[in-house]
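A single protein chain has been removed from this complex, and every other one stays in its place.
Chain lettering (A and B) follows the sequence in which the chains are written, and residue indices restart at 1 in each chain.
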Amino acid sequence: MRARIRHVTRAAGGGLERRDIDTTRDIISIGRATDQTIYLADKRVALNHATITAQADGRFRIESLAFGGVSVNGKIKRAAVLDVGDRISIGGYELTIVGAPAGWDLVLTVEQVDVVQISTGKENAGLSTTAWSRRRLSWILFTGTLLFTLALPLLQPGSTGHDATTRIGMPSTAAWSPGPLFPAHSLLAKDCAACHTEPFVAVADAACLACHAQVPAHVPKGHPTTRELSDARCTDCHQEHKEPRQLVDARQRICAECHADLSAHPGISTALRDAADFGNAHPAFALTQWVPDGHGEATKWRSVRDPDDTATPRERSNLKFTHKLHLAPTGIKGPDGKPKILACADCHRGDPAGRLMLPVRMESDCRECHKLVFDANAPTREVPHGSPALVQMTLEEFYSRQFLNEAMDAVAGGKAARDARRPGRAIELTPAQRAQAADRAHRQAQTVAGDLFERRACANCHEIIKTDGADADGPRYDVEPVRLTTRWMPKAAFSHLTHRDAECGLCHRAAGSEVAQDVLLPTIEDCRGCHAGDTGLGRKGQRIVSGCMMCHGFHVTGTGAMADQ
Amino acid sequence: MADAKHADFKIAIVGAGPGGLSAAAQAAAAGIPHVLLESTPALANTIQRYQKGKHVMAEPSRLPLRSPLPFEVGTRERVLERWAEGAKSSKMNLRYKAEVAAITGAIGAFRLELKGKETITAERVVLAIGLQGNPRKLGVPGEEPRTVHYTLDDPADHSGETIIIVGAGDAAIENALALAEANSVVLVNRKDEFSRAKEGNLTAILRAIEKRQIECFYNASVAKIVSGRNSSGKPCIVTLNTARGAAELPTDLIIARLGAVAPRAFVEACGIRFPNDEPDAIPLLKHNYESNVPGIYVIGALGGYPLIKQSMNQGYEVVEHIRGNRVKPADHDLLAEKFAVLGANTEVNITLANLQRAVPLFSHVNPLQFRELMLESTVHRPAAGSVVFEHNDYTNTLYAIFSGTVEVSAGPKRIPIKRGSFFGEMGLLSGRRRTATVLAGEDCVLVEVPRRTMNKLIASNTQVKRLIDEAFIARAVQSRFAPNTPDAVLKQVVAGAQLHTYPAGAVVFSEGDDGDRLHLVRSGSLTVSRQSRNREVVVSYVPAGKYVGEMGLLGGTKRSATVRAAVATETVSIDAAGFALLMQHEPGLREQMQAEMRQRLAANARMEAQPDTGDILSFLMAQGLGEATDVLLIDESLCVRCDNCETACAETHQGTSRLDREAGPTFANVHVPTSCRHCEHPHCMKECPPDAIHRSPNGEIFIADNCIGCGNCERNCPYGVIQMASVPAPQPPIWQWLLFGRGPGPGEHKDPNADPLATKKAVKCDMCSGLKGGPACVRACPTGAAIRIRPERFQQLGDAD
Partner (left out) sequence: MQRLHFSFLEYRRSRFLWVAVLITVAALIAYARDDAGEPPSGGTTLGYALGILGALLILWLLAYGLRRRSYHASWTTAQGWLSAHVYLGLALVVIVTLHTGFQFGWNVHTFAYALLLLVVASGCWGVWAYLQLPRLITDARGGLTRADMAQQILELDRRALTLARAVSMDVHRWVSSAIEGARTSGGAWAQLRAKDMSTMVIDRNGTAASVPNVDQYTLTELLADLTSRASDAKLASQLQDLLALVSAKVTLMQRMRRDLRLQGLVEMWLLFHVPLSLALLAALIAHVFAVLYYW
């Protein structure tokens, strides 16, 4: 057929422009492909959209090859017979059948009625319109974070290992641990629930006491204060998961809370006096020592926490002694009779740990000078440092022997003869002779004993009790028992070791002490010379920060286990 | 009843519009022999032409209806239907297709010749023919009745034709749309938009053009028509003058719909006289609507009463007059009510007469118009010393003093205004804030006339305009320069003063001219610019109420700068002589002026120092901001284009943003988005049928709820800041959108399947007057790019602090 395809364009300003394309094809193909008879550039048009063919009756028929069909005079059709004036619209184009002049079978106009609008303007501007939606990303991150930081850990509580993830790499509650544990506790790191027994409940003492059952309490069970202390928890002072690791909260505030004013705490009845800070609110030291009750064998010793805090407490150990004499700068007569200058360490020794001093002992500390000789003719013989009975027996035995020998010499005619007699030939003494010798020996012993006890050896250091007996066996001597106090302040922890570099005299003013009763312990003022309170470097100059915990502990031995309270 | 013999009817009513129908009904009710002649085959031709389903209003709503025919607000169909029923039931004598060709004879025996050689006689004639009926002609060479039509009887008559429709009114559009169904239609629009079309028609036609169902030529006109054989096979070829030169279109038919003019020829043929030759002139009428021809009465649109209710009332009244009954006009009670404050219960007409006599301004108004004016106005009787309006109020009504006096307190001075004169014209004319506070004097009575009414009067009545202008000049001069000058002197000065009107961009005077006049800006605004480094730099902006040119007067030197009108501007100029006179009588005036002059010189110098500020200023002026009172400006160096301002606006205003951030020009990072500038003389206020657009005391222009969606304001706004908006789609709570994107989200109200023809209302920026804390757009701007400022502060824009 002879067809004329008339492309019509309306200029923007108005007016029409035409361009005719003539074809003789039998099938007029319409589509977006470039090989179509009628080429329509519009994405809404299929590559091969429709065809127009001639019918037997000379009319024309359009058939849609595209799914969408074509719209003929506004109605969507798969196929239609065309008449003059019919309008076919495909995509943005409109085809109109025009009456064909002579010589033509078909004339149709093709007009693009709307140009494809290129993507533009606000509708697709900005990233929000792309796949990158803030909302979507937000959801992903939010839920993701929640899953990994909260949900998954919760699914596996008592997790394994202190590394933040489980063996299969899933986050565990260990990922919640804010910091490392104290080395001693590192075993527990594997099991949060060991201490955190109940969710949303602060770690309970029970968890600690499970192991630390024997930790002594602050006050004995039943003590009125227990109620006061009942709400105190281990974790108040013992914090974990901290760096640098530190297990004890040494703030003296904690002690001071109660001890600053004990009276303010009803029900507390205690000899303790208020103390808030060593530097400025601490009572003078109260000493605890052994005090004798009765005399001689009957003596009973009581430990007394200084009943009256007199400025100068007296010692009561029944020992006579003067530091002044021993520490005389000119020296004191030594064993060899020459003067000897003594140092503290010549008589005082510390315990193996070096914390406390051992009590002075006669045998090891005094004997070197204080020899217990009793007879000038026998300078090497000493009486034992023991009970008076033993001393007297020793003397009896010594002198009996001396006088018997003298008697036998007289019988044998001199010592030489007695030594030269033949063996087997005993020198016989008459009972009278024997009784006489024994009597002399007894009297001699009596005299020497009296001399030893009352004047020379014992009386130097000991209190002697003399009781006159029957004339026959003379007076009887007793020594008051001695007990030296080794821990004067049992509630405070002091160590000579840490102070070993200091002169003894710095704290113990012994040189001037003339009486044995002097207690040569430093007073609190002496300590404050170096030790400030918790407030740190005191007002005047550099001093050592010394909180309560430096000398005192919360857990007091002998109060029974925490667990029981 | 002698006359009855040789007259068929006592009353012949021409035109079955609202007025005619009402009159006929009343006549029928009164049993008076009458006839109602309607040229068309249907009644109320004008209303018939209304767009389908149009909302017909019953303004003025305060006015009671006094007609046997029913009428109330409703759709066009409903109204017509009610009238048809009324016409039937009232048994009026109604004749269709009876067009009156001429009216001759005199009272008692008028002869009405109908087309078709029939003649009717009547004693009295009531002309109720509206303004329809004689279309404007196309008037181009080659015009033939065969090819050029002025009406379209039935679209169905045409198919497969190429039809050119000339015109851009509703009629043209409706025809075009109707014909486009079966024809290829070309619309020829003289303007570049359809400014006269109703909103519904507008959207319809624009969509049709967009879809290429109708080809439209803008700024085009028909040049010539060549009929006869031609290659195209069409009866004629039409040549159009288009914006892009001539275009030839083979055409079957041309339909010209160019609107109608009053059938003046016919009316004058009846012997009725018009006061002047203005096309919209109105015949002179007595209070009973009788024209200068005894026995011929004119009512309705022809008589200057376009409103339906008025016409219907007049229909009733005119018949009563003819029957010889003295009817009180419908507005009598209303007026009586208004005058109640006067106390003395004098007859309304007398009071009106007194008013007109007392106030020269009103004496020039014809009694009927004055009634209208009083209906709109309010009568005040303020206590002595009470404030009538405050300085810087944004009210713009005009007050007339019926009795007593008032005092204008401009600064420290008190200027009395006497009985019979008026005040407030400054605000009225300049559209700016009140320049002074006015206090009521001893027992004064004031008549407050609304802006709209007053403007109507000024436009239609030259004497009134002159009076107001003179007063304005006098006051302006007095309050600005000469509070103590005796009126006699003032009169001389005013006599020498002139009123100038400049279109936007016009030069008031240019650098180097001889300075002999001082210009006081009455409305609009001026820009002062100077030649610097051989280019013009704007150095300052002079809003209404301020003046320029004093340098010239003082120094008597040459002009030191060029002054241009930023927008259409009116100025009052005083000549050197007059000013010299003032300076004689005003000690200290010279000093005052010199002081101001020094300031201005300093300012100018500073501005010249930073020319870019000047450039910005001139740019803003170029955007018509000269007439603005409050502008939204965006600093594009801060704006991140988040459109939060638009969203905020939409969110706070029923889903339609009143501003378009992106649109609008930019200069030196100062961007003027499409948003209301609250002009001093809002273009949108013109032609608002229900008078729904007002300016609040704070200055913002807002549209009240009684908007009927006619779209006039949208078309009248030269800045395109008013849109017709329909009801927004409902919105889910914000969190639903934030979390799941459940729309519509903030600002996404546009309802895809909203009916574009659904009833819409005009919306525009109201400065968020409802909201505390100022405009939402500004408050919602996260970067501080958006600000609203007064033009007075424009000069700060360039400043880098």
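Everything below uses one rule, namely that contacts are C-beta pairs under 8 Å (C-beta built on N, C-alpha and C of every residue); 3 or more make two chains touch, one makes a residue touch a chain.
Note that this is a predicted model, so its numbers are computed, not measured.
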| item | value |
| --- | --- |
| Contact with the hidden chain (one of A:D42, A:D274, A:E480 or A:D526) | A:D42 |
| Candidates A:D249, A:E368, A:E406 or A:E454 - the one touching the absent chain | A:D249 |
| Options A:L65, A:V84, A:A100 or A:A175, residue touching the unrepresented chain | A:A175 |
| Option touching the unshown chain, where B:A28, B:C639, B:L659 or B:A725 are the choices | B:C639 |
| Touching residues on chain B - with respect to the absent chain | 633, 635-641, 644, 647-648, 651-652, 662-663, 665-666, 669, 734-735, 738, 746, 771-773, 776, 778-785, 787, 789, 793, 795-797, 799-801 |
| Missing-partner contacts on chain A, residue numbers | 7, 9, 11-12, 17, 19, 21, 32-35, 39, 41-43, 47, 112, 115-122, 124-128, 130-132, 134, 137-146, 149-150, 153, 163-164, 173, 175-180, 192, 196, 199-203, 239, 241-244, 246, 249-251, 253-254 |
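In this text, only the chains that are shown with their structure count from here on.
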| item | value |
| --- | --- |
| Rounded Å distance between chain A and chain B, as computed from the means of their C-alpha atoms | 90 |
| Residues on chain A engaged by chain B in the complex (per definition of touch) | 10-11, 13-15, 85, 113-114, 122, 133, 135 |
| Sites on chain B touched by chain A in the complex | 160, 186, 211-212, 215, 217, 220, 240, 242-245, 247-249, 662, 738-741 |
